[in-house]
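Heads up, one of the protein chains got dropped from this complex, but the rest are sitting where they should.
We call the chains A and B, going by the order they appear; numbering starts again at 1 in every chain.
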Amino acid sequence: MNYAIFLGCKIPAMVPAYEDSTRAVLGKLKVGLQDLPFTCCGYPTRSLDLDASVVAAAHNLALAKQAGLAILTPCKCCFGQLRHAQRFLEEYPELAERVSAFLQHEGLPFPNGVKVDHLLTVLSKEVGLENIRSHVTAPRTGLKVAAHYGCHALRPSAVTGFDNPMAPTIFEDLVAVTGATPVIWPRRIDCCGEPVSASNPDLSERIARGKITSALESGSELLVTACPYCHMRFEELAKDMGLPLMLYPQLLGQALGIPDKALGL
Amino acid sequence: MNSQDQLWDVAVVGAGIAGMSAAIFAASKGLSVLHIGNGSGLVFGSGLLDVLAVHPVKDSTVHEDPWHGIELLRKDEPSNPLALVGPKAMEVAVNQIMEALGKAGMPYEPSTTNHFVPTSMGTLKGTFGVPTTMTSGAKAFENKWPTLLIEIRGLREFSAAQMVHTMGDKWPGLRFEKIEFPDSKGVFELYATHLATALETNKTRQAVIDIVRPLIGDAKAVGFPAILGLSESTAVHKAFEDALGVPVFEIPTMPTSVPGLRLKHSFEVAAAAAGVFRRVQSVVTGVKFDNDIATLTLQDATGNQEVQAKAVILATGRFMGRGLFADREKVREPLLDLFVEQPESRENWHSRDFFAKSGHAINRCGLLVDSKWRPTDAFGAVVWPRLYAVGSILARQDWMRQKSGSGLAIGTAWAAVSAMSDDFGSIGGV
Partner (left out) sequence: MEDTVFNGGFFTTALWIALGVCCLGLLWRLVSWLIIKIGPDAKEVSFLQRLGAAIIGGIKAIFSKRLPGIIGGFVLDSLLQRRLFKVSKKRWLGHMLLFYGCLVLIVMHALHVLLADKLFSDYQATLNPFLLLRNVFGVATLVGVVLMTSGRKKDWGKVRPARLPIDALFGILVVVIVVTGFLLEAQKMSSPKAFNRMAEEYGIDEDEIKGLRWVWKLDYGVAFPDLKGEPDPDLLEEGRGYNEDYCVGCHSKPQHAFVSYPVAKAAGLIATSTDAANVDKGLLYIHIFACFFAIALLPFTRVFHVVADPISLVVRGAASSAPLSKAGRVNRRALAMDACIRCGLCDFDCSVGPIAKWMNNQELLPSRKVQATRLVASRSEIKAGQAERLAVGAHLCTDCGRCTDRCPVGLDLADLWDAGRGDLSSKGFPAPAVWVKEEPAIAWAEALGAELGRVPPAGPLTADRNQFSACVQCQTCTNVCPVVANSGEDRVDLAPQQVMNLLRLGMNDLALGSKMVWDCATCYQCQENCPEGIRVTDIMLELRGAAWRQLGPVRDRRRSI
């Protein structure tokens, strides 16, 4: 199993522990990772200029295509954006033509058929739950864990194909393999509020607060995320509200017996 | 997993109550099920599951016992799909779905007869399956308990004043109070769903309880519009009853309502739990059959895809669900161009009296099926040996007037899946 790892912009800059723990966990599970000179996935640009956002994504997809690798990204927004770009390239042939010319000028191929997966998908589908379970040496038995899904991987399901958008199970299954008990909480598939954190901080905080409250009132002892944006949204707030927060590979890493330091804890 | 990578046992087309039920039944029988369709039509439902309340339609005779109603139907309209399902199978099927919905977070009161639930229009709705959050309403009315209704300022789809006005003479102890929902000052329009999710948090719930408690007075029950939680309605409802010390009930509101969303949510959870693979935002645009395999073309935002299945269940509904389509001359089935039983000409679609109690011929048009629920042509020959049709697309029923929508959907789904799994048994498919 070999992937080009797509960290995006936020992980190295704001949530380096996510990179550390992801690499540690995948290393342990024998998933090979390769670094390519990726740039912005285009997600932040999509609000203003769809074409530019598709180009940004296509540039990255083309790098992976050139290297003959599938993409693994731990970021749900990057994941969604790369998938969206693939969709738009099919939907708008005229745009695809311009993008193709642009890439050609850069010496890159047209990026059709590149496989894009999120970290959670790779873990549950490619590595496999049973395989992971067999590596667990320090199960987190008894810990009640709320998994936060994150919008841009789950929806729109027709584009992302991540899981059942109404009643997903992938994240809870992955929590369960660590030995912890997944909590089914009312707002588990709702938005975290991060996308409006800059333009409307109050609104963003109300949304996030509502989610954390929901997790707490459902008896969760830990909130896990698998996206840097969601993580950043919750980081301060969860601490204030008394709900411990972790990145999923940190939780899994602990169960696999990886020392905290290597997980950025 | 990608839906195009495997040969499915069953592809279910359409995700109304019929499609959802069929998918759940088939998956529980161990078949691999690909379920295509947007379940969002479910939000139009009220959460109440009607089995059969009215028969015969022309007399508007209301039955307390739906099974007895179906028995009568068997005599009067032997080819009505409800009659073909029969009371026994119907009971098993509906109970199974209610149980599945309960496990998925929307419990129903165990039931053997129809109940009469007060609605926001001030009417009583005779229905079989009642969510536990609504049952006390029927009891309160039956016993004419002094009852307090809560109206919420800004929630336009519910007027307790209107209810009291309409029901007051039959229900003397009924009164109402209008309250301000927490943190809603100055907000012109409130949405029921948002209130429902807000009530799932302790703080808001407590605030509402604190507002309502002093208003109870002599009331023996308190009725709210259906906003008591979305996915956690059981817990929210219980919290209200515990805190207020009297039975609390929800009053179903106009579509699209919170219970409609709950129903959709619970069906989705139940289907996932049964192992159904869902393609939510896809529609089927074409079906081709060869000897053993049906190839379905799916269309969604990413374009077209083909999937294959050994059997197909058609649950695409009527005109609103787009399972049937009426053009200038006739009613058609748009997906496969199946034979649609219908009046000779357009003039006969409607009775002269638009409000005729007996309904209109057009309401009874639809697909004809054989004894195994397989669509047939005008001469009774099946179209494809493992194509089944269920739900409101079927001919010779009038679920709206018979008040039998869910029963029709669930019952036919059950019967068709049973027939189909017998077939699978004989072809050794599973």
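Just so it is clear, contacts are C-beta pairs under 8 Å (C-beta built on N, C-alpha and C of every residue); 3 or more make two chains touch, one makes a residue touch a chain.
The structure presented is a predicted model; accordingly, all values stated were derived computationally and were not measured.
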| item | value |
| --- | --- |
| Chains still shown that are in contact with the chain withheld from the display | A, B |
| Identified contact with the non-displayed chain, of B:74, B:139, B:153 or B:194 | B:194 |
| Contact residue for the chain not shown (choose from B:64, B:183, B:292 or B:306) | B:183 |
| Interface with the undisplayed chain - residues on chain A | 9-10, 12-14, 37, 39-40, 42, 44-52, 55-56, 59, 92, 102, 106, 151-152, 154-157, 165-166, 190-191, 193-196, 198-200, 202-204, 206-207, 210 |
| Residues in chain B touching the chain absent from view | 38, 40-41, 43-44, 183, 185-188, 191-194, 197-198, 255-256, 261, 280-281, 283, 301 |
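In this section, only the chains that are shown with their structure count from here on.
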| item | value |
| --- | --- |
| For the chain A and chain B complex, residues of the former touching the latter | 87, 90-91, 125, 156-159, 161, 164-169, 186-187, 210, 213-214, 217 |
| Sites on chain B touched by chain A in the complex | 1-2, 39, 197, 200-203, 229-232, 264-265, 268-269, 271-273, 277-282, 300-303 |
